[in-house]
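Of the protein chains in this complex, all but one are displayed in their positions.
Let's look at chain A:
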Amino acid sequence: MTAIDTAIGQGTVVAMTPGRLLDAYVQEAKAECLRYLRNPGFLLPTLLFPSVFYVMFGIFLGHANSADAPRYLLASYGTFGVMAPGLFGFGVSLALERDSGLLTLKRALPMPPGAYLLGKMCMALLVAAIVAAILLCLAIFVAGAALPPSRAAGFFGVEVLGSLPFSAMGLLLGTLVKGQGAPGVVNLVYLPMAFLSGLWIPLPVMPPFLQSIAPLWPAYHLDRLALSAVGLGDGGDAVHVAVLAGFTIVFVAIAARRLRRHG
């Protein structure tokens, strides 16, 4: 039996150094990434859906497509792919953790404010980076898309950062629903939005009404930016960036208000 020193300093308060504070953020982000990378129920659908769609429609069924198709579909399915980690990783996990008591415990513990959300954000960015990298490899090495390194890097950057508005949207959804019903609700937002933004069927072949309301959906704007990154854009990048930033700010503001009020 080794003697364990359980004595505590009476009345001496040790201050939190900046280094330890940083470590708290790093540990939180690391734990958040690890737990999802070890969860096949989350990771596999997130990685497989966009890749399988791309392989099916961009490669196997791509004979009749135009020469631009591999790049066009890279933008669509890339956008579809990076929406998921934000919406599900943020939204569903927040909804479950508000229900399971984990968020309550974290609020009681001296976790630095923001570490929880920053941790989830790092996780969403990391998974979005993996999705974007897989699709880029498929497009360049399998579908033979003509993408110079600068365009590939631009696409990667757009898609990874483009997961942020959807993280904000997931955050908001996670504060609106609670518990086991969350995956269903998130899918009800995710799938129709992907369709209405022209990620599955190109917008020009959709009914004019659906085309006209497409700019209402954040996914539409990210898709435009991704198309522009791969060289198929039709301008207006600054507007799309501004719209996405606006969506992000509004979602975060409403979510923060709800979290403060209801926890």
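What to note about this one:
By our rule, a residue touches a chain if its C-beta (ideal position, glycine included) is under 8 Å from a C-beta of that chain, and two chains touch if they have at least 3 such contacts; residues count from 1.
Quick note on the criterion: contacts and distances are computed from a predicted model.
Matching "Aspartyl/glutamyl-tRNA(Asn/Gln) amidotransferase subunit C", "Acetolactate synthase", "ABC-2 type transport system ATP-binding protein" or "ABC transporter" against the UniProt entry of the left-out chain gives the name "ABC-2 type transport system ATP-binding protein".
Note that of A:L48, A:L102 or A:L176, the residue touching the chain absent from this view is A:L102.
Within the complete assembly, A:A15 is the residue of A:A15, A:V205 or A:A238 that touches the hidden chain. Residues of chain A in contact with the chain left out of this view: 2, 4-8, 10-11, 13-17, 20, 23-24, 26-28, 30-31, 34-36, 38-39, 100-102, 104-105, 107-113, 263.
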